[in-house]
Structure formats: structure tokens, C-alpha cells
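With one protein chain removed, the remaining protein chains of the complex are shown where they sit.
Which chain is which? They are A and B, in the order written, and residues in each are numbered from 1.
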Amino acid sequence: MTARPALDALANPILPAFGPADVDGNVVVSIGPSHPATHGTIQMIAALDGERVKRVDVHCGYLHRGFEKECEAHTWHNLIPFVDRLNYCSPLINDFAYCEAVEKLMGVEMTPRTKYLRTLLSEYSRLCDHLTCIAASLMELGAMTPFLYLVMVRDYMYEHIAALTGARVTHSYGRIGGLARDLPAGWLTRLSEILTQYEEFVGRVHGLMDRNRIFIDRMRDVGVISTADAIDLGITGPILRSTGSPRDLRKDTPYLAYAELDFDVPVGIKGDNYDRYYVRMREMDESVYMIRQLMEMLPEGPINVDDRRCTFPEKTLVYTEIESLINHFKLVMDGPAVPAGEVYFAHEAPNGELGFYLVSDGSGTPYKVHVRSPSFVHMGGVARMLEGYQLADIIPTFGSVNMIGGECDR
Amino acid sequence: MATVPTTIPIYPAAKAGHTSFEYLTSKKDELVGWARKFSLFPYPFVTACCAMEFMAVSSTPYDTDRFGAALPRFSPRQSDLLMVVGTVTHKQAPILLKVYEQMCEPKWVMAFGACATSGGFYQNYAAVAGIDKIIPVDIYVPGCPPRPETVIDAIMQLQARIAGDRHPILTDKF
Partner (left out) sequence: MTHEATLPTPLPPTLEIPAAELLATARALKAQGRFDMLLDVTAVDWPGRSLRFDVVWHFYSTVTFARVRVKTRVAESDPAVDSLLPLYGSALFMERECHEMYGIDFRGHPDLRPILLYEGFVGHPLRKDYPIRLEQPLVPYRK
């Protein structure tokens, strides 16, 4: 083994905005990037006056995996696993947002069954994401029981989705033009069972947390942000809704099957941590309500649009006809030929507006893919929610912002 | 594929004249190995998507507490199993090395997931293609992300290895 490196000689990957000399004798503390309670790798350099945070400098990028550069080197189909790993708590929403953006650029319209199934699975994925966010932020406050309850329900959902997609976490289930496979037998029955179990466990978490004196003291009036500030900072999603502004892409500019569903958009009153927690809890209930409506509405039919530009032909045809063989070969090797142009399309992800800006030069490989990730934009705004509060408030505020590293750093 | 060893020869062919000492050290090693393997304190160096499966493997129904490896210690001084969960990028690499160097012996490293093992499918300018380029790794867990059962299998294999290792505590020989 090589000689042990001196720890002082290790390069510092960041340049902090301020150092001990700039902050009038306040203590400068580096929180992260390997920290038990930050969700993922974030470094916050905080100047503290006793317990009060005077100034904070947020550094992300410790999980920058070069997603956008990889996009330029793979075909449109090959990117679906990469896209999954952006917001890895709700991978199906990323899949469907990306696939729908490519479909818009290609001019392909999805089949009715796919439209409803994608809506159902988006809401299911939203449940998984909110469960993870709330479970983790409650655990960081010290409430271990809700964490175990919610992670157990989430585990049932993971196993259930694995029965459909093949993977528990990063599913890669969306396809350009449809979905990978149809629902297996008995899937919807199990879904109703899981939703009933969810309601029982979430009821217990409500009972434990909602009127808990300690919880209210720690979360009420902490991490407050106003609507005007939030809009100026580009904040969308549950954080904006917690300030009182009912902006939700599913209601304002409906996509997929949301126009036909009956649901409310929960809003908060003060824009603090408690409101963000409660908005997420209520959004989960609304998602369950939407899933139940969608289970009734699901039409029969094919899930992949019958368009040879993006959908693989039947395997029996591939093995017998030369045209299907060549079609299959071209789709796999070159990728679907997306006409030259650009599109920006956004879905309402659990964190906010997740947008894909795609630029195509007519070939099967993208020219550019840019992800408008809500977590990255929120990182620009989180300093506003942290300054002026105490050191111990950094963790719950940061947890309620739900920064997902894969999405923030891409 | 290697099977999980049940009895591991601790020393090669015995040297003449040292039998009782070796018996003593082998018994001591078994005892210390048993204690160390069932009281692993992981440092979950969590970065990316594998965190979801790490959370799942720590809770019901896959519980790592059954194996003694549940209590995370977020200080490198207090932990002995560094679980590198998720992709390590070049920006994160100095932090990983610093944490590893700050841990005291004996320590083990688990590369949790495809990205920690080999870089996964992120073969580009940003990600380190496998953390064994930076720190030595004891057990590699494949999967993207690995199923919780895979992680538990890895912990058990690591425990079998710890059980069979030499554990010098006072001097180099004992």
C-alpha cells in the first residue's frame, strides 16, 4: 500500500464564501458533507453567534455525476436508467417526465391506458417520496417510531412496485411511447391492501406528531419563508404551497390524466417547517384518494403506442420478419430518431417543478438534455430559511426542504 | 464462487516448539473475532440512491440489528465499519479519504452498491470509478441498488472473515 497521506495535504474541494476572519469573532462551523442528518452530501458553512446562525453558505455538488454529459453519449432509450437516479425517492416520476418530454418532441401520443397508469404510478411514487422525506426528518428530530412505521409502509410499496417493474428502488419502467410492461395479475388487489395499511400507519403518525408539544415547539415558526420570497427564489412544490400559494402544475396546467381527477391542493399558512410537514402529509392523503379514483378509471388496451419510431416490434416478428429485425436493431443501436428541435416539459415532482429541456439534432442521441431540478434551485433559497435561526434548527429545516442529492447535483 | 468458510486455518503448518502459544493465540483470536464481528458499528457514508436501500436494510423487515450491525456511529473515531453507500465523486473523494484515515484500527470497508464498487455506469469526468482507487475495500456489494438481502449476505460474509482473522491486541504476535 502507498504511504499514508497527510490529512492536511488533502485538497479542499470548495472555496468558502467567508472565513473566520470575516465574521466578527463568530464561530465558523462546517456541517457536512458527510453528516448523519443532511439528506445526502451537502456542506453548509455556518457562522454562529452562540446558537444563532448569522450567515450560511451552502455548497452542493458533492454528488455531481455528470448526468448531462452522459446524456450526450447515450441514446434516448439508454438514458432512462440515468434519469431514474435523479430523484431516487420517486424514480417513476422522473421516468415519466423524461419520456413524456421526448414524446412531445417526437409528436407521439401515449395510449389511454398508459396515460392513466402513468398518473397512478406517479402518485404512488409521490407517496414513496413523501414517506421517505417525512420519515427521515422525523427521525432527525429524535422520533424513531414514525420513522420505523413509515419505512415499513414504504417497504411494502417497494416490494409491490418490484413485482411490477423488477426493481425496488430505481425502476426504469417508463419507455418512450409507453411503459415497459403491463400490470401483473393481482397487482391492483395488493395495491388496495397497501393503501389500507398506509392509512392505518399514517393515522398513528398523525396521532404521535401533530399535536406533540415538542414537535410543535421545534417546527412552528422555524424556517419561515414568505410567498414573495419563494417565488423570487424559484421555489415550487410543497415549500411554495406551505407559504399559502396554491400553485400545483397538476391543477394549473394539467398533464397526463390529472384534469379528470378530483383532488385538493393543500396549502399552509406560515411557510414554516410545521406547514411543510403537514402539507406533505395531506398531499399523501390526496395521492391515495387519486390512486383510488384511478384504479376505477383504468381502461383496457395496449400500453405502448403502435409507432415504429419508438416502440420495439413484437419479438415473434423480430425473429421472423426482416423489417422488424432491422427496426429493432436500429432502435437499439442508434436509438429512436427524434426530429430536430427543442422542448421544455415539466411535471409536478414531489419536490416541485421537475422540467426537462431537450435539444435534439435529429439523431437517436440527444444533443443536449438539461434537467430543471427543483432541489438545486431550492438550495439557492435555503440560506434564506436558515439565517437567523438556531443551529439545531438547521437540521429540521433542511429535512423539510427535502433536498435529494441526485436531483440537486445531477 | 467462494463459500462461506466455517473453519479457517489461522496459522499455516505449525512451527516446531510453539504449539501451546499458538493454541493460546488462536483461542484469543476466536474470542476477539467473535466479539468484533457481532458488534460492528457502521459509519454510513451515505451519498446517493443506495441510501434508500440502506434505510430499508436498517429497518423492518430486514433489520441489521439481528447481526449486531445496526447502531450507526457518525463519528469515525467511534465506528469500525465504513459503509460507502452510493457514488463517490472526485469532489467527495478527499472527504472519504479523510474519514477513512480518521478511523482507528481495526476497521473494515464495505463498498455498498455498484457505484462504490466500480463506478457503476457513471464512467465520466465526475465520478470515481470505484472507491478502491482511494481506500482499501474489504467487501464489495453489487447491485444498483443492492437488495437488502444482498447487503445482509455481505455483512455475514464480512463477519465470517472477521471471525477468521488474526486479532493482535497487545503485540504483533498476540
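Here is the rule we use: contacts are C-beta pairs under 8 Å (C-beta built on N, C-alpha and C of every residue); 3 or more make two chains touch, one makes a residue touch a chain.
Bear in mind that the values here come from a model prediction, so they are computed numbers and not experimental data.
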Contact partner of the left-out chain, one of B:28, B:73, B:90 or B:166: B:90
Among A:73, A:326 or A:340, the residue in touch with the chain that has been omitted: A:73
Contact footprint on subunit B, counting only the chain that is left out: 90-91, 93-94, 96-97, 123-126, 128, 132-136
On subunit A, residues whose C-beta touches the chain left out of the figure: 1-2, 5, 10-15, 17, 59-61, 64, 66, 68-70, 72-73, 229, 231-236, 245, 247, 252-253, 342, 344, 346, 353, 355, 357, 359, 367-368, 370, 372, 376-377, 379-381, 409-410
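Heads up, the rule we're going with is that only the chains that are shown with their structure count from here on.
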Centroid spacing, where centroids are CA-atom means, of subunit A and subunit B in whole angstrom: 31
Interfacial residue positions of subunit B with respect to subunit A in the complex: 44-49, 51-53, 55-56, 59-61, 72, 74, 86-87, 89-92, 94-99, 101-102, 121-122, 124-127, 136, 144-145, 147
List of subunit A residues in touch with subunit B within their complex: 1, 4-5, 7, 10-14, 33-36, 40-41, 61-66, 69-70, 81-82, 85, 88-89, 132, 135-136, 147-148, 151-152, 154-155, 158, 168-170, 405-406
